[in-house]
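Heads up, the thing below is written out as structure tokens.
For this view, one protein chain was removed and the others were kept in their places.
Showing chain A:
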Amino acid sequence: MLDLILCVDDDPITLMLCKKVITKTSFSNTIVTAKNGEEALEYFDSIINKKEDTQLPQLIFLDLNMPVMDGWEFLDNFSSNKYSKVNTTKIVVLSSTIDPEDHEKSKKYPMVIDFLSKPITTNMLTYLESKI
């Protein structure tokens, strides 16, 4: 069981679903959420600045299509030097895209360990558990 995971998605239903399934399968102790890429980055900023007693998540579920800052922009920022201390965190892209180019594009980011199609399921988490 993981200690902390971060779910980034603009859709509150998806976030709710994530929480429910993760809790059900005891995949992780704690779940934090962010509504878009920018919020997610802010979360990591606070870790770097050590403002609060924030922990580094062990896994991120990342949606691609989001307002304000989408998944790609988040990945670009997260790969930069600014986040070199924290970007060892593994990322699973969780999206409903079917554009084959997206799949190819995600492979360029070393922290992305998988590209999965929504919805999140118990089977999916079992599979991920074995992978991590």
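Keep this in mind: a contact is a pair of C-beta atoms (placed from the backbone, for glycine too) under 8 Å apart; a residue touches a chain by one contact, two chains touch by 3 or more; residues count from 1.
To be clear about the criterion, contacts and distances are computed from a predicted model.
The chain that is not shown carries the UniProt protein name "histidine kinase", picked from "histidine kinase", "Protein ImuB", "Succinate dehydrogenase/fumarate reductase iron-sulfur subunit" or "Ribose transport system permease protein RbsC". From the options A:V21, A:L56 or A:V86, the residue with contact to the unseen chain in the full assembly is A:V21.
By the touch definition given at the top, chain A reaches the unshown chain through residues 11, 13-14, 17, 20-21, 24, 65, 95-100, 117-122.
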